[in-house]
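A short write-up of the structure that comes next.
Just one protein chain is left out here, and the rest sit where they should.
Here the chain labels run A, B and C in written order, and each chain numbers its own residues starting at 1.
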Amino acid sequence: MNTERYDRQTILKEFGMEAQLKLQAAKVLVVGAGGLGVPVLTYLNAMGVGTLGIVDNDVVSLSNLHRQVLYAEKDVDNPKVAVAVQKLKEQNSETEIIAHETFLTRENALEIIAHYDLVVDASDNFPTRYLVNDACVILNKPFVYGALHSFEGQVSVFNFEGGPTYRCLFPEMPKADEVPNCNENGVLGIVPGIIGNFQALEVVKMITGIGETLSGKLLLCDGLSNNFQKIRFAVNPDNLNIKTLQDSYDFDCEVPVSSISSETFHKIIEKDEVQLIDVRTPTEFERNHLSFAKNIPLSELNERHNEISFKVPVYVVCQSGVRSRKGVEFLEGVYANANLINVEGGMNEISKYVVKY
Amino acid sequence: MNTERYDRQTILKEFGMEAQLKLQAAKVLVVGAGGLGVPVLTYLNAMGVGTLGIVDNDVVSLSNLHRQVLYAEKDVDNPKVAVAVQKLKEQNSETEIIAHETFLTRENALEIIAHYDLVVDASDNFPTRYLVNDACVILNKPFVYGALHSFEGQVSVFNFEGGPTYRCLFPEMPKADEVPNCNENGVLGIVPGIIGNFQALEVVKMITGIGETLSGKLLLCDGLSNNFQKIRFAVNPDNLNIKTLQDSYDFDCEVPVSSISSETFHKIIEKDEVQLIDVRTPTEFERNHLSFAKNIPLSELNERHNEISFKVPVYVVCQSGVRSRKGVEFLEGVYANANLINVEGGMNEISKYVVKY
Amino acid sequence: MEVLLFGIAKDIVGRSSFRFEEGDEVPKSVLELKQKLKNSFPDFGKLSSLAIAVNSEYAEDGMDLNRGDEVAVIPPVSGG
Partner (left out) sequence: MEVLLFGIAKDIVGRSSFRFEEGDEVPKSVLELKQKLKNSFPDFGKLSSLAIAVNSEYAEDGMDLNRGDEVAVIPPVSGG
């Protein structure tokens, strides 16, 4: 280790060479190389964490660049892990960087995490977050949690020295579409930077023993007001007793919705014209729609559902299948006996089959 | 402007395309491309601020890399501004980036700042901070303040819409060596990342009008405890009445200390042996010292000053001249009539002349 | 009683906090607060998982509430 490199932090008397050597000996796995993962990886690498693992299987997209600041324009369409590994090596050639070019799955999670001392949950979806939690509990690894919503973020430290876990805060995974993600709901570019940096700070504190970690405390940050809240919470011992992963970490949908694949739907509409409600916004509808579709935006369904005939089947479509599912759920609540069918994959999928419309 | 690029923040309903266009029209000057400047520049560039100016005249050093994460190992010894411009262009080719490869000085400050809407003080020393304040008040430009100490940081917004300024918090510049800087005192690598990101967030709020800025509030962040304090403070109207810059922003030293240049000192010791007190630590002293020097570490001067003869001149030395000045100041308080002389530049300079010792 | 709203709870209500004033009927327990939220804003009915903190401490449904309490409504968030 080149000690001059870390001079400015080793001269801190609370830190010193002792803490630096602990960083160097540590093996940290970062799950996700996106908005949160980028600052976590960049700063842990800069500060001298000896071994960094990265799990991601995504490619860089143009709409990532406003918040995922490790990536340049020329990296668009390249795998995030490959780009990240190259840039992190240029930043600090002393770090051992291990690329896991895969998403974390029920099948690989235990095997991957077992090699590390500590995990950072920098993922962007609930299934991965619950999988990280359960795998870390099973393997007895602490992990640092960070998550975002618009201008807000949450940070905590879970499963650390007998402390509480993610399930002690949120026992069960929300259902699909109960809570939107960044891609649907949006996020201000700087917010993952702030939350990711707080995650990196917690990693340093956990490894070196310096300061007070957020174990047992949920930090809530509101960027719009610069308000910070720390919520104390206790461990529920049941949540430390996880012995095996769940059979599945897919969203389970309590409300079963009749669905049809876009391929089957295509076959039907080649023969018959059906009643199709398109619940997208008028702007989206204008851009492209099936000629026989009727546009009732999801937000107007409450006032305008009487424009629909419930004597015949009601097919519901949107762009990707998410809002149409909500539309079906809503209509089911109003007309319990109606024949409601969600078109899976929405216009994104249909356009592959029905270029003529 | 490529709108897809900013999709994830323009779909935020509080933000939208309107705020994005305001960012695009804004001209922001960042003073300093170091620990704070790097995250400020990186995220403002990513989020789509249209014009970014950078003022810095430093080169990248190895000991910068633990916190200045835009720079790679191969950039060491290259000018920070040049490296930053190149990387920011790769990150976002739509931003107009203006390089000011100079330090901000009394002579150039007004001319440079006049071209921008808003300034970010990402400097690392008091003279520049007071210069930024006074120039911004004279030109009626708001600025975002950020500063660090070890594991802590401060953030505020000054001179914004009639609000208070830096001098409303700290009216006068501290004297030299009253408060240590990062290079003497050290800083944990992630801390400037956190504080710089909060500065970037304030810039976005000031430009777009979204949320509540830190104008009139000083945010104190303690990384060790994750404690956040917001201190409210009011404007002192006198501080808005600055019409010209001070004659000098150099540190003024209230306590004049007799000093001697290392060159002159060298000439003296070639002829005579003098009483020389070396106030460095025993470890530093062991590494190299003048044969006739007596080691009394600065921290022991209080108990051990009776080992010094005050009947003859007392020369005081350390590594760079900073601690020896403190030593002289201390001894002056104890023996008002002693002949005390600080050796400027310390062993760093002396070793250039007296290789034989 | 002041109620602070985070994440999608803030989006549902359309503001980051609200207050039960003097004279308002204050919910007597966490469960009652959740029920009140569902009645006023049906979208809360969709949220299966909602953490509640009372005076910065995590609270179960059975926890009593008092007029002076500060309550935080914290849905899970997934973004990264």
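Operating definition for what follows: a contact is a pair of C-beta atoms (placed from the backbone, for glycine too) under 8 Å apart; a residue touches a chain by one contact, two chains touch by 3 or more.
The structure presented is a predicted model; accordingly, all values stated were derived computationally and were not measured.
Shown chains touched by the hidden one, complex as a whole: B.
Contact with the undisplayed chain is limited, among B:218, B:279 or B:350, to B:218. When the whole complex is considered, the residue among B:107, B:172 or B:247 that touches the unshown chain is B:172. Although one chain is not drawn, the whole complex shows that of B:63, B:91 or B:123 it is B:123 that touches it. In the full complex, chain B touches the omitted chain through residues 32, 34-37, 122-126, 129, 146-150, 152-154, 169-175, 178-182, 185, 187, 192, 218, 220, 222, 224-225, 229-234, 254.
Please note the rule applied: only the chains that are shown with their structure count from here on.
Of all chains, the one whose CA centroid is most distant from that of chain A is B.
The centroid of the Cα atoms in chain A and the matching centroid in chain C are 24 Å apart. Rounded to a whole number, the gap between the C-alpha centres of chain A and chain B is 37 angstrom. Contact of a single residue of chain C with at least two other chains is seen at no position.
Counting partner chains per residue, chain A shows two or more touched chains at residues 150, 182, 185, 187, 224-225, 230.
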